[in-house]
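The excerpt is restricted to a subset of chains, each kept in its original location.
Read from first to last, the chains carry the letters A and B; within each, the first residue is number 1.
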Amino acid sequence: MDLSLTESEAAFRDEVRIWLKENHPGPVPEGDDAAEFEFRRAWQKEMHEAGWTGVSWPEEFGGRGASLIEQAIFNEELAYGSVPPPANVLGLVMGGPVVIAHGTTEQKERFLEPILSGEEIWCQGFSEPESGSDLASIKSRAVKSNGGWKITGQKVWTTYAHEAKYCMFLARTDPDAPKHRGITYFILEMDQPGVEVRPLRQITGEAEFNEIFLEEAQVPDENVIGEVGGGWQVAITTLMFERAGLGAVAVVGLRRTLEDLIALVREKGLESDPLIRQRIAEFQIGIEAMRLGALRTLTATMKTGIPGPEGSLGKWQWGKYNQAMTEMASEVAGPAGVTVGTDASYRFLRSRANSIEGGTTEVLQNIIAERVLGLPKLR
Amino acid sequence: MNFDLTDEQSEIKGTAKQFMADRFKPEKVRELAEARAYDDSLYAQMAELGWPGIAVSEDDGGQGLGLVELAVLLEEAGYACAPSQLLGSAGAALVITAAGSPEQRAEWLPRLASGEATGAFGAIGPAAGGEDESTLFCDLPTADVAVVFDAEGALLAPAGELDFEAVEAIDATRSYATISAPAGERMPGDAGAGRDRLAVAIAAELTGIGQRAMEMAVEYARERKQFDRAIGSYQAVSHRCAAMLLGVEESRSLTYYAAWAADAEPESLPLAAAMVSARAADAAWETTASALQVFGGIGFTWEHDLQFWLKRSRVAGRMLGTPGEHRDRVAELAGLGAGSAAGAPA
C-alpha cells in the first residue's frame, strides 16, 4: 500500500498543472447559457489540440493512454484549478468509453474523434416518465424500417439535449421479449424533424435538464451499438462509467462545499459552537472516507479493468454529504439561505435531487445489498 | 379529559377545509405563487367568515374563540398551502392581544379582525439569533402593521414606519421582507406570551403542510409502479411514509396541546410552545423533503406542486428562530437552565 504518487504520476501531475496554469481559459461567461456552452466548446478544442481530452483512452483511439490514476489526477487538477469543464462531458465520460467497449471499428472511426474535439456533443436518453428506477421498463419503441429504425417515445432528464448532436438512446425493439432482452442501444442524431427538445424546469427555477419527444425519429442501422436486443448490457456499462467517472471530481466538489461552509461558519462567528463543530467534523470525515474509497475502487479497477458495483457507495456518500452540507449552509446563512438567487438557497434546493439523479439512494442500496453483499434479490 | 376537537371546533375545521379546497386548488396556489401575489377578494371572504379575528376577543371586534380554533384554521391553510394574509394578520393580532396597550389594541385589533388591515410579524437583533439579523418578516410587504420582536420584547409599527426590503424567499406563496432596524411603539404587555401564542399558530400551519405532503406521497406510492409493483409496497417507501406519519402526528399532538394550554393552562405554554416550534418545523421539512424522495425526479420539477409545500415548510419553520434554537429553549425549561449561546442553527 502506497498512497503517495509514484514518480511518473507526480511528473504527470506537474505537467498537467503547468499546462493548465499557462492555458487556463479564464472564467466561464455568466448569464448566457449558449455563450457559456460555446466558451466551453472552444476550451475543449484547445484541450484536445494539446492532447488533454480522453486522458485514459487508449492512444489508438486518440486518447493519451494514461492510467486511471492519472485520469483521476487530471480531473482533480481541473477541479482544483477552477477550470471550466469541457463541453462534451457526457461524450467523454460515457459515450466514448461505450463506443470503445462495444462499438464496431467503423463506429470507433466515425464517433471518437469528434467526441474528443468537442465538435459533436453527446447527450443521454435513458430515463422516461414511467421508467425511473426501473430503467428496463422503458416504453420508447423502435420499429425496423428500410436500412434503419424509426423511434417514437419520450425521454426526461437529458442534460445538454439542446446542444447535442447525438444521443445515447435506449429503445425497445422487441416488445415480446423479456423486458431486459428487448432493448437496443442507439446513437440517435438529434437534428431531425422527429426530435423535439423542451427544457424541463426544476424546483430551483432553472432548466438544467430537458425532455425529448420523438415521433418516428430515424436512426440508421450503423448507429446501433452492440447487438439488436442487447442494449441493456451496453446501458449498464454506460452507467458504470458514469458512476466511476464521478468519483474524484465529486470529492473535489464536496471539499469546495465544505470549505465554503467553514468560511460561512467563521463569518457568522460560530466556529466554537460544539454543534457546528460536530457537523463539520462529520462532513470532513465523510468526504475523506469517500475520497479514500474512490482511490481503493480505482486501484481495484486498474487490476480488473471493470468498475464494480461498489461504485454505488461513492454515489450514495456524495448525495448524503452534499445534501447535509447544503442544508446546514442554508440554515447557518439565515434569511439569505432561503432567499431566491443566493448560492446558499440554490445549492440547498438543487441538492434535493442528489438522492435521485444518477440512481436513487434506494436503488443504490439495492445494488449494494444484492451485488456486493449477495443478499437475495428484492421481490 | 377529552383530547379531541369539540363539535364546534370540528365544524370550523371542516368549513376551512372545504373553503380551502374550493378556493385554493393547487392551480390557484401556483398562479398566485408564480405572480408572487395574494388574492385580496379571497382574503375578504376569509375576513367575512371572521377568521383573522377568530381568537380576538369580542370586545376587540373578534370572534372571541381560542387558539385551538385558530390552530385548526391555520392547519387547513397549511394543508392547502394557501397564499394569503391570514397568518400575518391573525399572528399579529395574537401578539397585540397579549402585549398591546389598550390604545394599541383598540387601534389595530378591530381592523385586523375585520380584514380592513393586514398584519405582519418578525424579529430583529438577538431575538432573531444574531447581532443585526432580521428574520424574514411574514407578510410585511403587503401589511398595514407589523409586530417587531426585539431583545426587550415587542414593538408595534405601522408598516410605513419600518425600513424594510422585500425579499423573494424560496417560498413564493407568501410575501416576506427583512428590516434594517427595530422601529415602532413598545407594547407594554406580555410579549413572551404573545410570541409563544404566535409560535403555536405557525406550528399549526406546519402541521397542515406536513399532513398534505404525506397524503400526496402516500397517494403517489399507491399508484406509481416500478418493477411491476406499486412503490408503496416496498419498505424503502412504506417505512418512509410511516416515519412521515410519526412526525406529522407528533407535530399535531404538540400543536393542539400547546393551543389548548395557551388558553386553559398558560403556565404550561412556554415549554409547550418551544417544544412544538422545534418539532413542527422539523417534521414539516422532513416530511416534505421525504415526499420529494418518494416522487423521485418528477417531484423535483417546477411543474409539480409539491415544491410549494416543500419551500413553505422550510421558511415557515424558521420564522421565529431555528429548530435548534427552540430546542435550546426546551432544554432550559426542562431543567438545564439557560444555555451559554443563543442556540445553534446546526
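Everything below uses one rule, namely that a contact is a pair of C-beta atoms (placed from the backbone, for glycine too) under 8 Å apart; a residue touches a chain by one contact, two chains touch by 3 or more.
All of these numbers come straight from a predicted model, not from anything done at the bench.
A.B. asks: Jot down the chain formula for the full complex, using the labels you see.
C.D. replies: Written as a formula in the shown labels, the complex is A x2, B x2.
To be clear about the criterion, only the chains that are shown with their structure count from here on.
A.B. asks: Taking the mean of the CA coordinates per chain, how far is subunit A from subunit B in Å?
C.D. replies: Centre-to-centre distance between subunit A and subunit B: 40 Å.
A.B. asks: List the residues on subunit B that touch subunit A in their complex, please.
C.D. replies: Where subunit B meets subunit A, its residues are 129-130, 133-136, 167-171, 178, 226-228, 234, 236-237, 289, 292-293, 296-298, 300-304, 307, 310-311, 314-315, 318, 322, 324, 341, 344-346.
A.B. asks: Hey, which residues of subunit A end up touching subunit B in the complex?
C.D. replies: On the subunit A side, the touching residues are 127, 129, 132-134, 137, 156-157, 200-203, 205, 268, 270, 273-276, 278-279, 328, 330-332, 334-335, 338-341, 345, 349, 352-353, 355-357, 360-362, 365, 378.
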